[in-house]
Every structure is written in C-alpha cells, then in structure tokens.
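Here the complex is missing a single protein chain, while all its other protein chains stay put.
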Amino acid sequence: MSDIKKFMFVNRKAPYGTIYALESLEVVLITAAFDQEVSLAFMDDGVYQLKKGQQTKGIETKNFSPTYRALEGYDIEKLYVEKESMEARGLSEGDLLVDVTVLGKKEIGELMDQQDVVLSF
Amino acid sequence: MLHIINKSPLSNGALDSCLRVAESGEILLIEDAVYAATKGSALEGKMKEAMDKLKVLVLLPDLEARGLADRIIEGVATVDYGGFVDLVASNKNCQSWL
Partner (left out) sequence: MKFGIVINEGPYQHQASDTAYLFCKAALEKGHEIFRVFFYHDGVNNASRLTEPPQDDRNIVARWSKLAEEHKIDLVVCVAAALRRGIKDENLAPGFRISGLGQLVEAGIQADRMVTFGD
C-alpha cells in the first residue's frame, strides 16, 4: 500500500492554444497504469477542456476531447470541476462532455491539501 | 501545503486563483510573482487580506534582481534558495501554479 500515492492533476489551461491539456492526459493515463490513485481538477480556463462539441478539423489538430470520456475505462473516475471557474465562463454541467463532480472553491482547495503529488498543467 | 507562484499578479490570474481556493498553508512568491510582495501596488490590500489565512513568503534573490527588496509588505517573510528547499521539505506537498 505504501507504494500507492495520491496524484492530482490540476488543469488550468484551455485546450489547443497550448499543448498542456493534451500532455496532462498523457501523464494521467501513465499514472493510472502505475496503479496510483489519480484525480483530475479542472479550474480556470482548464474547464474549457471539457466543453462539448469540439471540432478541430479547421485548425488541423487532433481533437483529443473524446479521451476524457475514455478515462473511466482506465478506472479514472475522479474528475472535479471548480464551480466558480465554470460559472465565470458561462458554462454549466450540461455543457461538459463527461460526468464530473462539481466542487466549490474551498472543497477544491481541501482536496489539493490531501494529495501526495500535485502536477500542474 | 506550499503554493508556489511565479507570475506577476498584475498580468496573470495564478495568484488570484490560488488565493480563491487555498484556505491555509504557505504561499511562496518566486520569479515574476515577487511583485505581489511589494508595498504600494494595487495588490497590497489583497495580499494583506490573504495573510490572515496564509503565510506569505518571497524569494529574496528574485526580489533583489528586480530592484524591489526595499519595498516588502510588512509581514511577508523572505527566504533564499535554501529557505525555498526548507519550505518544500516542511510542507506535506506543494503545487506550482503555472
């Protein structure tokens, strides 16, 4: 048991404008393959990563958003969205392409406190 | 936990986001975030408010490099790189708000 750590991936950046959202998914999948306890937090512009209906043909870039829906198959089920960030962007849960747990800012902060490793993307 | 900020709060929201979610712990200002530790900026009130719940520290070599070491907000502690290491070691975990 001592080899299992709590990894949290904090996603705060929008997709496509920079590579971080895509890279975060890569590390998330590898961390799960190492049998670690994985959770993802989406705050600030990171919430945009989960917006439904992404069409990337016009920018000639791979649409990686379906991967969020595939995470469940790797036993990655802890997806948290910060309520304040979501609302500040005019989004609601119905706009998101995957089931998430919406948490208030304080709850997100408390969750971060409980992690062993926090990686920012 | 230790929150590490490296962006100027006057042009980036990282510090704001950190202060929004963090209820306790320590904040270390490094690189361009050291401007948040200076007196007389538009951020001073917000920083003083933050200091009620969080301990705020600044990486002195970065503040010196930017010519502002004589303007630290009262109550903000300074550390050198060794102090930075101690902070990471003494906190259970840390997050860089990139």
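As written, the chains take the letters A and B, and residue 1 is the first residue of each chain.
Here is the rule we use: a residue touches a chain if its C-beta (ideal position, glycine included) is under 8 Å from a C-beta of that chain, and two chains touch if they have at least 3 such contacts.
Since this is a predicted model, take the numbers as computed values, not measurements.
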Partner chains on view for the chain not depicted: A, B
Contact residue for the chain not shown (choose from A:K5, A:K51 or A:R89): A:K5
Given A:N11, A:S85 or A:S120, the one touching the chain that is not displayed: A:S120
Positions on chain A contacted by the hidden chain, ascending: 3, 5, 7, 19-20, 23, 26-27, 30-31, 33-34, 36, 116-120
Contact set of chain B toward the excluded chain (per top definition): 4, 6, 30-32, 61-62, 80-82, 84-86, 88-89, 93-94, 96, 98
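Throughout what follows, only the chains that are shown with their structure count from here on.
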Chain A partner contacts - residues on chain B that touch it in the complex: 1, 13-14, 17, 20-25, 92-98
Complex contacts: residues of chain A adjacent to chain B: 10, 12, 43-44, 82, 84, 105-106, 108-110, 112-113, 115-118, 120-121
